[in-house]
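Can you read through this structure? Questions will come right after.
A single protein chain has been omitted; all remaining protein chains appear in their positions.
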Amino acid sequence: MTALTLLDYGSVFVFALTGALVASRAQLDLVGFMFLSALTAVGGGTVRDLLLDRNPVFWIADPTILAVAAVAAVYMFFTAHRFESRLAALTWFDAVALAIAVPAGTAAALESGVHPAIVLIMGVVTGSFGGLLRDVVCNEVPLILKQGELYLSAAFFGALAALAAIWAGLPQGLALLSCAVVTFALRAGSLAFGWRLPVYRSRPPRRPGRSGK
Amino acid sequence: MTALTLLDYGSVFVFALTGALVASRAQLDLVGFMFLSALTAVGGGTVRDLLLDRNPVFWIADPTILAVAAVAAVYMFFTAHRFESRLAALTWFDAVALAIAVPAGTAAALESGVHPAIVLIMGVVTGSFGGLLRDVVCNEVPLILKQGELYLSAAFFGALAALAAIWAGLPQGLALLSCAVVTFALRAGSLAFGWRLPVYRSRPPRRPGRSGK
Partner (left out) sequence: MTALTLLDYGSVFVFALTGALVASRAQLDLVGFMFLSALTAVGGGTVRDLLLDRNPVFWIADPTILAVAAVAAVYMFFTAHRFESRLAALTWFDAVALAIAVPAGTAAALESGVHPAIVLIMGVVTGSFGGLLRDVVCNEVPLILKQGELYLSAAFFGALAALAAIWAGLPQGLALLSCAVVTFALRAGSLAFGWRLPVYRSRPPRRPGRSGK
């Protein structure tokens, strides 16, 4: 419960920073900063709570969450210009937020006692939907669909690591930690070193055997 | 209860007009008009009801709401060409709808007995999400993010006015009225006279002290 609350606060703050960075790129006023910060910060967890029918939704149960997002928005409103590249800052903050939100979503789903496949989905949804809403509302191609980067895959294998750790008998705290580590490592490795999974190729090789793979 | 129902009907009708105006710009058929009208008309209140777990959602409880939206769609299908500028009509109808929907959302949240911060959010969400869904579905940059206009801010300060009036001991009817007045005045002032809040500037002034503000 407490670990989950802490994870929620952490991902809210860092995702709120990314929402505010997008607001700075759109040159919005402070209310616009707060709106995009809050949408990004609580979007993933809200979808998770609606799907799992967790009532009330986490930020309605604890409005301090919104204050956390608002602080991040105000902070960014006055300091976003300090970042040399706001796009790079956005991408890296987003990676950190993802690595906190995926274990948060996984933990909430474990608490709800749902099927392991649903736990996996909730980890991915909680991690990705805040940023997805942010990008869709701003009419940009979502970060999660950027070609040749690990994003959803980082979240997926992070959530899978948590499940594997629990199956192996590790305590939940360690499982969530390994989830965060795997998610961040994959996402950061993708950004820094170009790690990627094979992508769909529209022109198949000549060998007749390939498509039977 | 009755005031809330009336507000819901009013915002549904006017938001439906804006959805139909967007449908006319996209040259859709009558079913397309009805879809965009209904989506815009009930979108904000639906998100409010889902978040607050109000069951059933207001238009499922009272399908007459949908008839109201359908009437607006049919009316617009045959008369949209009469507006000299459909974009101007869209913007101003949207302003009126916003000024009805924000008190509607605020009233519904007050009824649910949630934290004042949540009341504020629900006012903004009910006011803005219908138009947001309309714009996102049509793949346009949402009106709420248009640079240098008061939109979310108008909703925000409108909802804040309602809360302030209630804290000051005014009856709820007056509080909702002041909410509508403040919301419309700010939005209309922004459209007609260019009122705006300071926006984020990417290049900070030279003075070293500023960013410490």
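Order of writing sets the chain letters: A and B. Residues in each chain are counted from 1.
Just so we're on the same page, a contact is a pair of C-beta atoms (placed from the backbone, for glycine too) under 8 Å apart; a residue touches a chain by one contact, two chains touch by 3 or more.
None of the values given here were measured: they were computed from a predicted structure.
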The one of A:Ala3, A:Val74 or A:Val114 in touch with the missing chain is A:Val114
Which of A:Val141, A:Ala168 or A:Ala192 touches the missing chain? It is A:Val141
Considering the whole complex, which of B:Leu52, B:Ala80 or B:Ile100 touches the chain not shown? B:Ala80
Pick from B:Pro63, B:Gly113, B:Gly169 or B:Pro198: which residue touches the chain that isn't shown? B:Pro63
Can you list where chain A touches the absent chain? 50-53, 114-115, 117-118, 121, 124, 132, 136, 139-142, 144-145, 147-148, 150, 152-153, 156, 196-204, 211, 213
Interface residues of chain B (partner: the chain not displayed): 23-24, 26-33, 35, 38, 46, 50, 55-57, 60, 63, 66-67, 77-82, 136-139
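Going forward, only the chains that are shown with their structure count from here on.
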Centre distance in Å when chain A and chain B are each reduced to the mean of their C-alpha atoms: 28
